[in-house]
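Removed from the display is one protein chain of the complex; every other protein chain stays in position.
By written order: A, B and C. Residues from 1 in each chain.
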Amino acid sequence: MKTIYSSAREAVAPIEDGMTLMVGGFGLVGIPEQLILALVEKGVKDLTIISNNCGIDEWGLGLLLKEKQIKKMIASYVGENKEFERQALSGELEVELTPQGTLAEKIRAGGAGIPAFFTPAGVGTQIAEGKEIREFNGKEYVLEESLTADFSLVRALKADTFGNLIYNKTAMNFNPMMAAAGKVTIGEAEEIVEAGELDPACIHTPSIYVQGLLQAEQEKRIERLTTR
Amino acid sequence: MKTIYSSAREAVAPIEDGMTLMVGGFGLVGIPEQLILALVEKGVKDLTIISNNCGIDEWGLGLLLKEKQIKKMIASYVGENKEFERQALSGELEVELTPQGTLAEKIRAGGAGIPAFFTPAGVGTQIAEGKEIREFNGKEYVLEESLTADFSLVRALKADTFGNLIYNKTAMNFNPMMAAAGKVTIGEAEEIVEAGELDPACIHTPSIYVQGLLQAEQEKRIERLTTR
Amino acid sequence: MATANSRELIARRAEKEIADGDYVNLGIGMPTLVANYISPEKTVVLQSENGLLGIGPYPTEDEVDPDLINAGKETVTASTGAAYFNSAESFAMIRGGHIDVAILGGMEVSEKGDLANWMIPGKVIKGMGGAMDLVHGAKKIIVIMDHVSKKGEPKIKKTCDLPLTGKGVVDKIITERGLIEVTPQGLVLKEVFEGYTVQDILDATDADLTIDVRE
Partner (left out) sequence: MATANSRELIARRAEKEIADGDYVNLGIGMPTLVANYISPEKTVVLQSENGLLGIGPYPTEDEVDPDLINAGKETVTASTGAAYFNSAESFAMIRGGHIDVAILGGMEVSEKGDLANWMIPGKVIKGMGGAMDLVHGAKKIIVIMDHVSKKGEPKIKKTCDLPLTGKGVVDKIITERGLIEVTPQGLVLKEVFEGYTVQDILDATDADLTIDVRE
């Protein structure tokens, strides 16, 4: 039975200035909306954020950016956000761009107790500069180290009271690896059900990775509505 | 739409002497029973087998052992099999024992294009002899290389005609990683259903990893029947 | 710059590189168009690196699910036999060599098959997304792009001037003018498209080209 917070504010209470946070989502899909809003409200500063993207100007992690709460961003693609551009170019914001698969694997490794691994992505590019390159079976690979976080904030479709999580469609994305790589992981779920209601064969994040839960409605803003 | 074999014999036809095979299962749970029997019937020799265990004397991979079809065994625990003991001690059988988590991760890495990774398991023991040791954050880790196979033989509860697989309870074990790490993967399923019948959010092995399917009934022998 | 017409021509030619039964990743932009031309005779499964195997058509208004997007962040549907998974699994598929064909856009390609398609120094840095993983994972990497830049400068060059996405990774280049293969012996022009001559292509290419055009 995990802690179930009564508000997003309560959930983010232990998050302090200078901490490293992983925040789930791909674009605006699968982001923990209310936890992000609570971080903005709390005004916590100097955060290092690990997330595939950095939201848009008016939603998601873009809101933290606007309030200058982010010191450093580790991401793979940040092209949707004008304020990001401005802060990155002016040097206010430190940026570490990482190939998307390497980012996913660094986070997966962090949760899995693998401190480093070799990957082909980035070999021969500026991403590999200063990193160890080694050949295996005639191909070159770069050594990448794992990532962990003080807190991971993830967004689920359903949680059970034990902390098992399932995600909706492509809202899964980085959430499961981040749930495993956070020292403390808070799952923001659209619905919290009794333990036993989720199919044990279809759990995306087993309860062991989750420390706290928040039930919260999601706006689910759409970045690029495309229809037939 | 994947090749659906009409018999186990047909499925293993392309498997040749000297090949490396991954075979799913933990103990006798989740082993591809009919594919193993077909390998015995085919009499293919000098196999390198990667599997957590090596069956028992009268079932599973133990049958291949009995017919001396295995040249080398890569496994984590082989204590259930007298013939294994005999062949290992006499030097007929080459044995590479690997910590279970390292074995799972080496196979996962093989399927995921990661040629090598660092792990703490085995540091300071004979498992790490001759391997690179490196310190990360004050703790020592050993470098382990990935494993792949010419063929992976896995056992599923259900397959769909696209090749998506789901596994039953703890019969999942090594099967999903092996499915990804085989150049050719054959899924032996208790049932093959039409594409669209499996829930896309509950697929354990996405179809991209599977080249061929066999529908076959399973005996599911029990090694240690324990009841209340 | 490619006209709507030339974009369609490129996409149609790229489609021919896809075989029945292939698993394919289409990059953002022009590569996404290829999906529109996939022959109904072929079973092709499209992978989206944000965690979907089996991209279906764009949704009707009623079908729109904000939680179901492609890597370009467009709302999509899932096709029959689809599977959802996390980003680590998605790039395991990519990096592990399970994708048969990746079709990507390009800014520059060198005669050794180096690809640059993720940043222009001095301009805003957006990030490489999944491109650096894709170029090392898929069995066949096809770059589709305009033959020359907006300023009319060759994009196929002896060496890339822009920061690389990957070194020695491209198998084929398809532009509105023709199809070029990257071989250990260098670039080989294999096809010249309607409205262009071999000389047009040589003039617009800043690298050595072996001509091996079948009539």
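One rule holds in what follows: contacts are C-beta pairs under 8 Å (C-beta built on N, C-alpha and C of every residue); 3 or more make two chains touch, one makes a residue touch a chain.
Owing to the predicted nature of the structure, the values given are computational and were not obtained by experimental measurement.
Participant: Taking the complete complex into account, which shown chains does the hidden chain touch?
Facilitator: Answer for the hidden chain's contacts among shown chains: A, B.
Participant: For the chain left off this view, which of B:57, B:145, B:197 or B:223 is in contact with it?
Facilitator: B:223
Participant: So one chain is hidden, and I want to know which residue out of B:102, B:148 or B:211 touches that hidden chain in the complete assembly.
Facilitator: Hidden-chain contact among the options goes to B:102.
Participant: Can you work out which residue in B:20, B:34 or B:52 touches the chain that's missing from view?
Facilitator: Looking across B:20, B:34 or B:52, the contact with the absent chain belongs to B:52.
Participant: Hey, which of B:5, B:151 or B:174 is the one touching the hidden chain?
Facilitator: Checking the options B:5, B:151 or B:174, the one contacting the hidden chain is B:174.
Participant: In the full complex, which residues of chain A touch the absent chain?
Facilitator: Within chain A, the residues that touch the unshown chain are 1, 108, 110-114, 160-162, 164, 180-181, 195-196, 200-201, 203, 206-209.
Participant: I need the residue numbers on chain B that touch the omitted chain, in ascending order.
Facilitator: Residues in contact with the chain left out: 26-30, 52, 75-80, 85, 88-89, 95, 97, 99-105, 107-108, 119-127, 157, 167-177, 204, 220-228.
By definition in this document, only the chains that are shown with their structure count from here on.
Participant: What is the set of chains touching both chain A and chain C?
Facilitator: B
Participant: Which chain's C-alpha centroid is most distant from that of chain C?
Facilitator: The most remote chain is B.
Participant: Calculate how many whole Å lie between the centre of chain A and the centre of chain C, each centre taken as the average of the chain's C-alpha atoms.
Facilitator: Between these chains, centre-to-centre, one finds 28 Å.
Participant: So how far apart, in whole Å, are chain A and chain B when each is placed at the average of its C-alpha atoms?
Facilitator: 33
Participant: Taking each chain's centre as the mean of its CA atoms, how far is chain B from chain C in angstrom?
Facilitator: Distance between chain centres: 35 Å.
Participant: In chain B, which residues are in touch with two or more of the other chains?
Facilitator: In chain B, 112-114, 200-201 touch at least two other chains.
Participant: Give me the residue numbers in chain C that touch at least two other chains, ranges are fine.
Facilitator: Residue numbers touching two or more other chains: 78, 84-85, 88, 91, 94-95, 136-137.
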